[in-house]
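Shown next, in structure tokens, is the structure this report addresses.
Left out: one protein chain. Kept in place: all the others.
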Amino acid sequence: MKALVYHGPGKRSWEEKPKPAIKDSKDVIIRITKTTICGTDLHIMKGDVPEVVEGLTLGHEGIGFIEEVGASVFNFKVGDNVLISCITSCGICDACKKGMYSHCETGGWILGHLIDGTQAEYVRIPHADTSLYHIPKGVDEEAVVMLSDILPTGFECGVLNGQIKPGDTVAIVGAGPIGLATLLTAQFYSPAEIIMVDLDENRLKVAKTFGATKLVSKNAVEEIMKLTDGKGVDVAIEAVGIAATFDICQSIIAAGGHIANVGVHGKSVELHLEKLWSRNITITTRLVDTVTTPMLLKTVLSGKLQPKNLITHRFALNDIMKAYDTFGNAAKENAIKIILSN
Amino acid sequence: MKALVYHGPGKRSWEEKPKPAIKDSKDVIIRITKTTICGTDLHIMKGDVPEVVEGLTLGHEGIGFIEEVGASVFNFKVGDNVLISCITSCGICDACKKGMYSHCETGGWILGHLIDGTQAEYVRIPHADTSLYHIPKGVDEEAVVMLSDILPTGFECGVLNGQIKPGDTVAIVGAGPIGLATLLTAQFYSPAEIIMVDLDENRLKVAKTFGATKLVSKNAVEEIMKLTDGKGVDVAIEAVGIAATFDICQSIIAAGGHIANVGVHGKSVELHLEKLWSRNITITTRLVDTVTTPMLLKTVLSGKLQPKNLITHRFALNDIMKAYDTFGNAAKENAIKIILSN
Amino acid sequence: MKALVYHGPGKRSWEEKPKPAIKDSKDVIIRITKTTICGTDLHIMKGDVPEVVEGLTLGHEGIGFIEEVGASVFNFKVGDNVLISCITSCGICDACKKGMYSHCETGGWILGHLIDGTQAEYVRIPHADTSLYHIPKGVDEEAVVMLSDILPTGFECGVLNGQIKPGDTVAIVGAGPIGLATLLTAQFYSPAEIIMVDLDENRLKVAKTFGATKLVSKNAVEEIMKLTDGKGVDVAIEAVGIAATFDICQSIIAAGGHIANVGVHGKSVELHLEKLWSRNITITTRLVDTVTTPMLLKTVLSGKLQPKNLITHRFALNDIMKAYDTFGNAAKENAIKIILSN
Partner (left out) sequence: MKALVYHGPGKRSWEEKPKPAIKDSKDVIIRITKTTICGTDLHIMKGDVPEVVEGLTLGHEGIGFIEEVGASVFNFKVGDNVLISCITSCGICDACKKGMYSHCETGGWILGHLIDGTQAEYVRIPHADTSLYHIPKGVDEEAVVMLSDILPTGFECGVLNGQIKPGDTVAIVGAGPIGLATLLTAQFYSPAEIIMVDLDENRLKVAKTFGATKLVSKNAVEEIMKLTDGKGVDVAIEAVGIAATFDICQSIIAAGGHIANVGVHGKSVELHLEKLWSRNITITTRLVDTVTTPMLLKTVLSGKLQPKNLITHRFALNDIMKAYDTFGNAAKENAIKIILSN
């Protein structure tokens, strides 16, 4: 079969590889019908994720049909159309029992990270019974691909951890794919204002069509304090992963507010406890657990959530090398999410 | 009347001052019967709290009898025995309506900070109806003084924000008065282990008698990771207010855990988001709101909470200069809380 | 001045009465500009609320301008444009401190119940500082009148107590004014389905335009079980106040679901604990506390909530006798809420 293989920083190829086989009785083999590329894949390509070894197939998102099931798989059978969660969960360990699948002792984020991933014609999924979801009939399949990672990430790490309430003033710092996924799901809770912050005016325009009520591209702290009559925001969501954007969040948060970190950080940040110690602030971090996937599927089915709007480009899976080029040039190409179909 | 007056860094005197008078119709005048000295008062004496002006009477804790009431006071009358909250609350502004009295628009921490405080024979209390509590008959008055500040602070900022649950493993970093108050109220929720961390072996001994299950004085991170089989603690409470102790909290927190900051910080700290971003951590800060004072009074009345053990020294109010010397030398004097009686 | 006065069951008149005066220093006198009639007023007229004495002015909703303020009122001044809450709150008693204003020791529902109400040219409001809200400039005043009672009632007793979550299936039993207010505010939380239940097809049509996704007029239990594949609903909201509608709620609730009672009941109901004991059900009751009024004002200002749609008829205050006739004939007149302006 064909797979997108990592060969060290900057090197990838769409190449022939052996089709995966069942290794453990809880595995299934899936024939991929749709997958996508994540910002994290670009990080891996830069060499920022050293635990990814050369020769690994990338990708942790996608949907497909089950081709083969291990002897200890009970919830799925050959031919089922399924959504692959970016987080693998055993369902048994302490972390899984607490709903913190991201810290599963034998799972977590392993696809396209520690084991071969979904950017291939076939993929092996461990702990299948607790890591896959049946795709309901009649639901748009492209929308469902967005539930592998980006939507639960924006929702769990940003919206739920930020505890957005009706009437709140929310700022989302970063209007990339994750920031926009956060913007979409933030509206589940009817905040009064959602201020979108990004340096890129194009992305802000997109954010406007996704429901942002205010856009800020320069002097973010000053502008947001002005927009909030000097009070700051109830919820600030960091969706970039650098010190500068975390710092905006610290500077605009109102007393009693929530800072929800979604971004992946490579360095430490300066936390201004000398100002914040008395401000009744909550700061959260989270690797997505994908515990809300069943709920998100319901909202897609009911039309409350329309993640399809995130998709800007479509390629054949065979053209994934070109798709990587496009996504790697997201700003110039106005790319948000790319669907690869097989 | 006599009052403990601040005259700039390092200078204080027990001196004659005019007795306070009603300024606003929501004020009352209280004759102080018992007060105490807070670590914050020592900070003020060092000049660390620049908004305290020379000539101000210090103190934000105490009990006493009402001598005079303003025309808009309805909940209290002359002769009532009352507990003074360190936080003044108007009960009307947005912050007060949310139960965040610490950020009351015309109150918050003002006693012995922005207006004359309780280390005097008389004190004026603004917004009396919403800032005082009736002292139930039969309750120990020394215990009640501990409810002005130290117990709600440990409980709200440490225990409630830390979300301690039955069976949890908790670490409290800092065994000073606030750390011990946190230790006392942490036991409301029956954690399985409370690990107390301090450099001072004497304080740790006291912590043991207060219910700590494990004591750590050296190599805190290493020791705690060993005690928890490498998992870290469910809740880490920072009760000192410096970078080193906050850093211990970051290093020992288990995935999914809570870091509750109680300490007053003068400088920023380094937050290791490059490690924590994926660890599902919650960090909280809080200035005490004293919303739990009625509940804490109930637990004192019922004997579930025995704050009296915090009291190590007793002085006449007239001897407050000496009491400050003793409290300023807390480690040597084995002082935790000092009661001053009039 | 003129007022709508109760003279015993079935008897009311729009008659001359002395203008109210300040009785207590926390009172204000308000000149009413808009008021409305509540279903509860009709209950009073039937004699169902025996504590209402003859000679009382009815009405517990409305807005107006402050004409006079007592000496202990600090948050409002003469000329302020204010929203009157149906619940009076002292802000001091135990219940008020817990946010349970409905059980305020000297307040609660007293307007047009125990003291003269708002269906008059002037009204006296006790505990003014904690029972009134400033009307922001630029907000639609008719919409604001809906915040006196009906919207916080639907939201607090129905939506918040029902714990509606994104993706939920909700049934609202009763499509009268309160049921519709519940329907409007339920959408703050993006449920997947809202099934509206009523015998009156006209009301169901209105519900459809307000956002109901399914309508049920007959064989409610059977129909709803069919619509939910035999699982029942996550949240069932009782918005009528009789045994038959409460019984529908018991019969359609899914395991783990919430039944939120909003209706005013005159008789006991049969609770099927022999079926429900093992079903992990939560049943709630509540008299509106109006703690969410500030939040609801924000959502009206931001356009997230458009309560104006509830208003079907408008009268001059002078024509209130006619307005009562219309509202008393709501089904025939297709009346939901009536605005009376002065």
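All chains are identified by letter, namely A, B and C, in their written order; residue positions are counted from 1 within each chain.
Throughout what follows, contacts are C-beta pairs under 8 Å (C-beta built on N, C-alpha and C of every residue); 3 or more make two chains touch, one makes a residue touch a chain.
Treat the numbers as computed from the prediction; the structure is a model and nothing was measured.
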May I ask you to name the displayed chains that the omitted chain touches in the full complex? A, B, C
Could you tell me which of C:255, C:316 or C:331 touches the chain that is not displayed? C:255
With respect to the chain omitted from the figure, which of B:199, B:225, B:243 or B:301 is a touching residue? B:301
Omitted-chain contact residue, chosen from C:1, C:22 or C:276: C:276
From the list A:92, A:244 or A:316, which touches the chain that is not on show? A:92
In chain B, positions touching the absent partner: 165-167, 187-190, 192-193, 213, 295-296, 298-299, 301-302, 304
Hey, which chain A residues sit against the chain that's not shown? 25-26, 71-72, 74-75, 91-92, 94, 97, 99, 129-130, 291, 294
Considering the whole complex, not just the chains shown, which residues of chain C touch the missing one? 95, 98, 100, 102-103, 241, 246, 255-256, 261, 263-274, 276-287, 289
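Just so we're on the same page, only the chains that are shown with their structure count from here on.
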Cα-centroid distance, chain B relative to chain C, in whole angstrom: 42
